[in-house]
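One structure is given here, and the rest of the page talks about it.
Every protein chain but one is kept in place in this view of the complex.
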């Protein structure tokens, strides 16, 4: 399933990062980070290009030899990046979309916790569990 | 453009959330104002009481509930009220042999839906406001209190049920109890 | 609709708490507390509400959202009139604002009106802030229960 799930704040700094395997960690960080370029471009492109590209799900941002990077942005300028193994061809676009949906819901729940200060690192146990389930694909 | 999808999500639920969120910010504010958590608990209960006072009128107006003769009726009405106002129906149970004590158990606590209590105020009884609400709506001198440990378990998000237990009902005033026209 | 009632109640409680509750506060400090509560609520609420909707393409789009969807969600009615000077000032007219509706019409309680607007100002500001529009929201009542909210967007 996914090898990296990251929630990125309004200011493009990570609020939460889950990485599948430890040794790849930094590399995945780089992927997620560079993905922001594409996200920004896509978001700003909305205004220019006609047609309805307003979906929160931004689709495949780019693919490297071994990974695929998908993006999603909320109306509140929060970005989600999910990185999957390029080898994993079984994954449908729709499944990815659903993963993002779930991630988004979990994130909103975190924000709705009156004790969470928006913009801070996400430390919620609930969220952790949620992401765990998400990447486990159930 | 998926404006419609917005509408799609249940307005009942939404305004429930609105209430929940507002309550959340209120609690947060209280925590900021009082350094002592127990004060917050007290304040919450007080607010609950005030709300109860207003709510009872509203309740009488809306669901014109019949007169009730004993504590069991009272319990039913409480159940009814929760259903109406919080959209959740608690289960009434664990009656004391004396029949003067029972528990209102919320399977899901809309108030605490998103709450994860920070470690520094675990002693906070987040939903204490409910404890405050119940006495006035049941015109009985009843002492509704929420056992601490239950709260912990609830608020650390392990269990989403509130248990408003051991409503000790001091003396029989049922005839001039709640909801008498 | 009972949930609304709960919202009204909690709001009233908040107001009364801030004003005569606890330690006596200066009026403006109290108002700012309310405003802040509103902000926190709005910020979170909008996070939930906009989950389903598509991306907003511009400021006006967002404002429309506030006037329609948000208002309906919170106050069960739409904003009656939205005006803008296209330089970042938007004025939202609500001819019968819910929090004021329970107050006797006329001038009598006019001076208390601000108390019942502060929360909403915060709410709107919170929503907008989270949607990436930083602004100042002020409210004004001339004739109960009508009131208008002015949104001054901070550019740059």
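Observations, loosely collected:
Letters A, B and C name the chains as they come in the text, with residue numbers starting at 1 for each one.
Here, contacts are C-beta pairs under 8 Å (C-beta built on N, C-alpha and C of every residue); 3 or more make two chains touch, one makes a residue touch a chain.
Convention: contacts and distances are computed from a predicted model.
Per its UniProt record, the hidden chain corresponds to "Trafficking protein particle complex subunit 9" from the list "Trafficking protein particle complex subunit 9", "Gustatory receptor", "Putative exosome complex component RRP41" or "Phosphatidylinositol N-acetylglucosaminyltransferase subunit C". All shown chains touched by the missing chain in the whole complex, by label: A. Only one of A:45, A:98, A:117 or A:133 touches the chain withheld from this view, namely A:45.
For chain A, the list of residues touching the undisplayed chain reads 9, 11-14, 17, 26, 29-30, 33-34, 36-38, 40-42, 44-45, 47-48, 62, 119.
The criterion applied here is as follows: only the chains that are shown with their structure count from here on.
Between chain B and chain C, the centres computed from C-alpha atoms are 27 Å apart. One simple way to say how far apart two chains are is to compare their mean CA positions; for chain A and chain B this gives 37 Å.
Of all residues in chain C, those that touch two or more other chains are 40, 44, 48, 50, 53-54.
Of all residues in chain A, those that touch two or more other chains are 52, 54, 112, 114.
Every residue of chain B that touches chain C in the complex is listed here, in rising order: 1-3, 5-9, 11-12, 14-19, 21-26, 28-30, 33-34, 43, 47, 50-51, 54-55, 58, 62, 84-87. Within the complex formed with chain B, the chain A residues making contact are 52, 54, 109-110, 112-116, 124-126. On the side of chain C, the complex with chain B involves touching residues 1-7, 9-14, 16-17, 21-22, 33, 36-38, 40-41, 44-45, 48-50, 52-54, 68-69, 72-74, 76.
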